[in-house]
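Complex shown without one protein chain; remaining protein chains in place.
The block that comes next holds chain A.
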Amino acid sequence: MKFLPTLYKKLTFSLTLFALTFSAISCSEDEDAPAGASTVTLEFQNQFEGQTLTLGQEYTNAHGHRVKFNSFRYYISNVKLSRPDGTQYVQPDSYRLIERTDERIRESFDLLEVPAGAYTSLTFSIGVDPTRNHSTDQVGDLDPNHFMAWNWDTGYKFLVAEGQYFNTAEATFRNFIYHVGHDANYRTVTLNLPSGWKLNGQDKTLALTVNAKTLFGGPNVIDLSATGFSTIHGGANAALVADNFQQMFQVKQGQ
């Protein structure tokens, strides 16, 4: 600015004052949420058949294997709430990591400024859609520092489940490692909300149960000891797991 004539400086200064006044008005408008909007906290209660999923605890899966989890992590993306008339609230830019590991438990996130009214269903996807799945040049929950990105095959692990299962033939626990990703395994879920679910401007929690047992036995009952089923990074078996995890979410009733 030092090369500008004084008159110009003065004018710029008064313009800046004008602008500041203008921005003060516009900000105070922004800070007030639209009348009647709510924050909805989406809660993912990770469980195994009705019990809170406890890392290291033994459970029995659909095939009859004893299983223990070390970590359970997945991306939830593109969340939408539908109204009776078919219109939707869409959360912009929503890619959220839900996780239960020794290091960290985070099982909820907020939908902001959801307009008041009645809603009938919740739609979301498990994983990262193709517009975001082809580069790790990203921030927030998609920052590759969350260990959810492959370093040799650009893209995100949509779901990571790691632990042990008891291999009866060998009479010992063996690892299972499920890293399911790739565009073909992106799955979308629509769940009905409890009847009469509506927002009236107050913040609300919407709780879902997530049954980790379904990973090994939704539509596809998985034998962890079968060849190619203890470690899954991709390929045809990953699609079977994806079909399973698509079924593991339920909206809690009575809320």
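Observations, loosely collected:
By definition in this document, contacts are C-beta pairs under 8 Å (C-beta built on N, C-alpha and C of every residue); 3 or more make two chains touch, one makes a residue touch a chain; residues count from 1.
Just so we're on the same page, contacts and distances are computed from a predicted model.
Within the choices "Cytochrome-c peroxidase", "Glycerol-3-phosphate-transporting ATPase", "AIM24 family protein" or "Amino acid ABC transporter permease", the name that UniProt assigns to the complex's undisplayed chain is "Cytochrome-c peroxidase". Taking the complete complex into account, A:Ala149 is the one of A:Ala149, A:Leu199, A:Ala212 or A:Ala242 that touches the chain left out.
Of A:Ser135, A:Thr168 or A:Gln255, it is A:Ser135 that touches the chain left out of the display. The chain not shown here touches chain A at positions 5, 8, 11-12, 15-16, 18-20, 22-24, 26-27, 30, 134-139, 143-145, 149, 151-155, 182, 233-236.
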